[in-house]
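I'd like to ask you about the structure that follows.
All protein chains but one are shown at their positions in the complex.
The letters A and B name the chains in turn, as written, and every chain counts its residues from 1.
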Amino acid sequence: MDPRPFTIGRTVLWAYCSATLFFLIAPIVIIAVVSFNDTAYIQFPPPKWSLRWYRNFFESRQWIEPALLSLRVAAIVALAATVLGTLAAIGLVRGRFPGRKALEFFFVSPMVVPSIVLAIGLYLLLAPAKLVATPTALVLAHTVVAAPLVIVIVGAALRTTDPALDLAARSLGASYWRALWHVTLPGILPAIASAAVFAFLTSFDEVILAIFLGGPSATTLPKRMWEGIKYEIDPTLTAVSTLLVLLPVAMMATAEGLRRLLSIRLRQAE
Amino acid sequence: MTPASAAAAPALAARYWRSRPGLLVLFCLAFFAALYLYPLAKLFVWSLYGPKLGLANYERLFTQASPFIAFRNTLDIAVIVTLVCLALGYPIAYLMTTVGPRARAAISLLVLVPFWTSILVRTYAWIVILGKNGIVNQALTDWGVVARPLSLLYNMFGVQVGLSHVLLPFMVFPLYGVMARIDMRLVRAARSLGASPARAFLHVFLPLSLPGVAAGCVLVFVLGVGAYVTPALLGGEGEVTLATLIELMIRDLLDWGFGATLGVMLLTVVGTLFVAFSAALGLDRLTGRG
Partner (left out) sequence: MSSKFVIGRRKVIKSTGALAALAAVGPFFHVRPALADKGELVVVSWGGSWAKSMREVIFADFEKASGLTVKDDTPPENAKLKAMSDAGNVTWDVLETDLPAIQTMIGNGLLDPMDYSKIDKAKLDKIPKELHSSHAVGNKLYSFNIVYNSKTFPTGRHPKSWAEVWDGKAFPGSRSFAFRGGISPQLEIALLADGVAVDKLYPLDVERAWKSMDRLRPLVKKWYQGHAEAIQLVTSGEIDIANTVGSRGITAKRAGAPIDVEYNQGKLGADYWCVTKGSKNKKAALEFINFALDAKRQAGMVQRDPYGPANADAFNHLTAAEAKDLTTSPENIKRQFWINEDWWGKPGADGKNENQKQKERFAEWMLKKG
């Protein structure tokens, strides 16, 4: 990048963007700050600091059980969505057939279908099967919204890898599936890893499907938070919120590290 | 498509499904058919029972006041939020394309962290900030800007602020995706030919970035139309939207038929926009790959 001369225009741009970035990040910082409050009611800045609400979170069954369920559901969703999505992405990118675009469109469309519409449809489907208010319903529903993300991410990675490599393997006598397993998949492993992380977070943060399809024995952390925001004064919510900010940040950092590590290994392997 | 190729298409498709990549797609297709397409079809069937088979529910869309009010509120929210996100997001994306890699990484981190923060956390934060004894009102009254705390929450303003915050990253990413690929040499060429920075921006950069503007706006608008959590938590009862009206019909009034009809309506609005846009500009832009 060439050095930018100092101009009024750029100063204004920087000031404007700083204000916008402040708007984006300030609410999250504020929640983190008030979570260390010692008072029973939210005050900013906190008159006295403590870890009281974090203790409350970790000691309360009402919070820990939903958190554990969310982790379990998200882990299974990450696995299911990654397998389904990766297979679909390979089929879509490597396959050549009419209607491919339409099929791809269909596969990513759950990303924009309003969750409330999907939730009601799934309720109508799962209720007669007695699956509503069970974790299974949440796993199935979350996989529908997480798989498109995997298709997009893995599909993008596949487009940038060279299909000639697969063809080379094939011409050396490897079967299609051998080529897929030994050549195609390792090439897109970093993308698959980050897709799994995104799928996990999508399920972990999902609210609407969890409210509609969950129940007393299937309460995820977002559903519990939803009830908390509506019905409680308890500042434990601020502590939970802060932990919820840290989780994706930590996972993204891990994913990024993993991606880099895998890319380096791949480059060395080549 | 010529008649010949149209006739060849089914044969081609058949060959594809027998081929191996086709098998891979089938798993996902079967899953989506059962848990995505079928539920939506069920929703449509329910909308036809009101309670007798017919279009009674669809008539209610036009004869009752509530769908109209909800539709108007939904548009009010989605349009304002889209404009706010564009006004805030465009400069951010532009800045990202014109700074060094380190500043760009820092900016994208500041956009990504909120993006991956639970929508509940962000909405809850706005309740803390905009409340009558919230941070904004505290500051305003302490500094003597206002005598009495302002009403910032449980009204249209609260919903629009909260939703703009939630959807802003969805504007920045497609915008940046397009801008990053604009050849800055064109802008420099315009400058060297004597154009002012403003002119070079207006006549060279801006037109090239318009596909990104369209993609970002459609994405934010579509997500804004379907939003449920933010309007439900930051709005009062007066700010009923299509999504919150659906919830009211189904969970409180047990009117599944009409709730399903409203769902079909919402789906139609979102689907039409999405299809029209992908047809015009390609799917790639919407999914952020573009």
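Note that a contact is a pair of C-beta atoms (placed from the backbone, for glycine too) under 8 Å apart; a residue touches a chain by one contact, two chains touch by 3 or more.
Keep in mind the model is a prediction, meaning the values are calculated, not measured.
Asks: Which residue among B:153, B:200, B:222 or B:266 touches the omitted chain?
Replies: Residue touching the absent chain, from the options given: B:153.
Asks: Have a look at B:100, B:207 or B:238 and name the one touching the chain we're not showing.
Replies: B:238
Asks: Could you list which residues of chain A touch the chain missing from the display?
Replies: 40-42, 76, 79-80, 83, 87, 127-128, 130, 132-136, 139, 175-178, 181, 215-218, 227, 230-233
Asks: Which parts of chain B are in contact with the chain that was left out?
Replies: Where chain B meets the chain not shown: residues 20, 23, 27, 65-66, 69-70, 73, 131-133, 151, 153-154, 236-240, 245, 248, 251-254.
Here, only the chains that are shown with their structure count from here on.
Asks: Centre to centre, by mean C-alpha position, how many angstrom separate chain A and chain B?
Replies: 17
Asks: Can you list the chain B residues touching chain A in their complex?
Replies: Checking each residue of chain B against chain A gives 9, 12-13, 15-17, 19-29, 31-32, 35-36, 38-40, 42-43, 46, 88-89, 91-92, 94-95, 98-101, 107, 110-114, 116-129, 135, 138, 165, 168-169, 197-198, 219, 222-223, 225-229, 233, 243, 246-247, 250, 256, 259-260, 263, 266-267, 270-271, 274-275, 278, 283, 286-289.
Asks: Note which residues of chain A are touching chain B in the complex, please.
Replies: Touch list, chain A to chain B: 1, 4, 7, 9, 13-14, 16-17, 20-21, 23-25, 27-28, 30-31, 34, 42, 44, 83-85, 87-88, 90-92, 94-99, 101, 103-118, 120-122, 124-125, 140-141, 143-144, 147, 151-152, 155-156, 176-177, 180, 201, 205, 207-208, 222, 225-226, 229-230, 237-238, 241, 244-245, 248-249, 252.
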